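Quick one: the structure is below, questions incoming.
With one protein chain withheld, the remaining protein chains of the complex are depicted in position.
Labels for the chains are A, B and C, by order of writing; each one numbers its residues from 1.
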Amino acid sequence: MRKLVIISLLLVLGYYLLDTFAGAEFGKDRKVLSNYYLEKSPSELQVANAVTAIVVNFRGFDTLGEVTVLFLAATGMGTILLRRRSKHTGLNPQRTSPEASKIVQAAGKLLFPAIMILGAYVFIHGHLTPGGGFQGGAIIATGFLLLLISYRQFKVEHKYVTWIESLAGLTFVSIGLLGIVLGPHNSFLENFLNVGTLNELTSGGVIALVYIAVGFKVAAELTGILDTLVNIRETGDID
Amino acid sequence: MVANPILYIALPLFTAFLVPLLAKLWKPLVRIIPGLVLAYLAVMSVVLMQQVGPDKPIITMIAGWKAPWGINLVFTSFSGFIASLISILAFFIWLYSFKFKKVEFDDAQKYFILFMLLTAGSIGVVLTGDIFNMFVFVEITSLSAYALTAFYKGRDGAEAAFKFLLIGSFSSIMLLLGITILYAYTGTLNMAQLAMLMPQVPMHAKIVSFLLFFVALGIEAEMFPLNGWAPDAYSQAPGPIAASFAGILAKAGIYALIRVSYTIFDLGNDGGFELLLVMGLITMVVSELVAMRQENLRRMLAYSSMGQMGLIMIAFGLGTKEGIYAGLFIMFNHAVIKSLLFLASAYLVYYTSRKKISDLDGFGKLLPLTSLLFGLGAFAIVGLPPFSGFWSKLSLLIATADNHMEFVLATILAVSVIEIIYYFRVLGRLYFRKANTEIKVRKPTWNSVVTMISLAIVIIAVGLHPDLITGLLHNAANTLADKAGYIQKIIPDLFSQTLN
Amino acid sequence: MDTITLLLLFFSLIVMIGAAVYAAIMKDLIFATIGTSLISLALSVIFYLLHAPDVALTEAAIGVALSTIVFIIAIRNTKRYEDEK
Partner (left out) sequence: MNQILTYSVYGAAILTMLIGIFAILTKKNLIKIVIGMSIMDSGFNLLLIALGYIKGGTAPIFSPAVEGKDVIMVDPVPQALVLTAIVIGFGVTAVALSLVIRLYRKHNTIKIDEIKTLRW
């Protein structure tokens, strides 16, 4: 009975939403904002990937917020889950999961460097090809995930994760603040470097730098989140 | 550079990323640095408030792109007033929790980072001129609120946080849907341009997206029946965090609701304001009635807080300049007084696990100063002279009377009586009952005493001299009511194009 | 859009809805999680077809890989079956 009520309510909601969105036809051109971005991205910023230009420059403030959300998620999970680090076993509390098979371990070892290189490539070329800081960072985190699940003894050094995370975040905000000092309009996150020419690795000015910082930060944060989850004690109360 | 609205967000974020490194140098820095940042923001608010005027808002570009193309921060008399309120209150709450001895170092570090980001996110919601950016800041605020609600392990914090997260995820999907509909029909995300292009949006799309916004932000603003998260979150979070939920989080929520219904949608005269008014009335009546039946002090304060939010919605639902003025006044009072009540109550129920009101017998003698301050807060919140709460309630009553809404007026008065009953029940227990013999009390530390007394001084000073703040409130109310002015200040080029 | 793209688009949409229903009704949470990762996989194909390669990459990395593993870790730390006491 309750389910029926919910289903009918949801159908009403769905009808109104579909009706509203059908008014904005699929595949139709909607101009105002995007045309400006599509025009300015290659001409003024010399960034080939317009999505990157929007994510890092036009709406770079959103990206700063987004990175903060991930940072908050990592910090928040720390407060929610970990109370005491078990001191006697060191950093890696009792992981009772069975060791992965030799094949998985060997594949993990082989794939890890390749994944790292792919991830780094993706975020270094974020302004030229599809991809960027988030995608590259996530790819790198999957590399660490591979090692975490194939080797029981493998541990991510919290110290390095914290350092990389903090330094990358500081780089992002500092580049933003430098924009206030050096940028032509004295505004936050503004480009103050030479933009170069379209489709070259050095194009885009600070955009490339910011996306690399984002890549490092996202990689460190996601790895931290995974490590927190993989290494929670499997038995016993948290308190 | 020295006083730039962008620093409200950039500085806390910078510090949040820096603090984990500083912790390796010298541990007390973890507590001190966030406080210094919040102090700087509070001082900056005062400086900016002197620069801003009704005709000259401070508009900050980000990444060097002008308003409709890039994200911008808009510091007007209205948004600046709320942002200043939040930043100053945040500093006081930091001062209160500065000597947070109850928890270990690792947790203290996370506590201060989360609190600072809660503040930064709320100020971001208030200042941003871009609707999607507002969503990002709402998410920052809510994520830090979830983590802070689950902060203590001994209590039922995780349950409260999960409820909060569940409702919050509905809120965010509805907010996103509302934003998407607006983008689909106008092709822009800038609030001023949205407001300008709103007439070309078909009516049904307008109504659907307005309702989505209304529900999503109603959750943040503790509107009934969407406020199931609030009593649990308030009662399970650490004391200072409960105070900041009332003073900071709820203020950002109601601000967003007002900004959306006043500036973006021109549904005001087509039932938008009536909806706000009716929902405010229901919220107020239900919450206050429930508050009367609470046994738990924190939950009682939480329901009372929702009742006040209902009062604010009523004030803004009137749709007149006087209503806005009254609403802003209540927002100010609620932020200050409710914080004082929550902060004082944290010491009153420090050692009792169930936080029952009946455990408070005779605390007037055991904790004289804290009880006195709590009593002062209770007198102020129910609206007795000579405290600041009196003036705000009076201005609301006048505004309703001007609108010839006798029913609303009578309801507000009746609800005030209920409020008086349940607050005085607590005060009666504090002062006219004998204390249990073997009761442990916690003496407040000097920093929390300083915090509470400063808040009390604000309450008394505004109560005796309302002129201290009425000027600011009038400016803020005029700015909010002037929608065309908002559009014109932010996107002057596009605005003049449409006129020609 | 040419016919092959259209067919692929419809196929992915159907897979996505099927996977969503599967994830919603499956009592075994591990299988339900595989359902969500299938949603993300179909979604990233759709994103690619709709000319959003950036989003397709993100959805593939976060939705298919990371989110799934986070769910599986959570399930390993709790109970595997929906109705299990």
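Keep in mind that, in the parts below, a contact is a pair of C-beta atoms (placed from the backbone, for glycine too) under 8 Å apart; a residue touches a chain by one contact, two chains touch by 3 or more.
This is a predicted model, so every value here is computed, not measured.
Put simply, the hidden chain is in touch with A, B, C once you look at the whole complex. Check B:Ala150, B:Leu328 or B:Leu341 against the missing chain and you find that the one touching it is B:Ala150. Mapped onto chain A, the footprint of the missing chain covers residues 2-3, 6-7, 10-11, 13-14, 17-18, 21-22, 24-30, 33-34, 37-38, 41-42, 48-51, 54-55, 59, 62-63, 65-66, 69-70, 72-73, 76-77, 80-81, 128-130, 134, 198-199, 218, 225, 228-229, 232, 237-238. The omitted chain makes contact with chain C at the following residues, 1, 9-10, 13, 16-17, 20-21, 23-24, 29, 32-33, 35-36, 39-40, 43, 46-47, 50-55, 58-59, 62-63, 66-67, 70-71, 73-75, 77-79, 82-83, 85.
Contact between chain B and the unshown chain involves residues 132, 136, 139, 143, 146-147, 150, 156, 158-159, 161-163, 165-166, 168-170, 172-173, 176-177, 180, 183-184, 189, 228.
Rule of thumb we're sticking to: only the chains that are shown with their structure count from here on.
Nearest to the overall CA centre, using the mean of each chain's CA atoms, is chain B. In chain B, there is no position where the chain touches two or more neighbouring chains simultaneously.
In chain C, no position touches at least two other chains. Looking at the complex, you find that chain A touches chain B at residues 16-17, 19-21, 23-24, 30-34, 36-37, 40, 57-62, 64-66, 68-69, 71-73, 75-80, 82-83, 162-163, 165-167, 169-170, 173-174, 176-177, 179-181, 183-191, 238-239. Contact residues on chain B toward chain A in their complex (touch as defined above): 1, 4, 6, 9-10, 13-14, 16-18, 20-21, 60-65, 68-71, 106-107, 110-111, 113-114, 117, 124, 130, 132-133, 136-137, 139-140, 143-144, 146-148, 150-151, 153-154, 158, 161, 177, 181, 184-189, 193, 202, 204-205, 208-209. Interface of chain C with chain A (complex): residues 52-58, 61-62, 65-66, 69-70, 73-74, 76-77.
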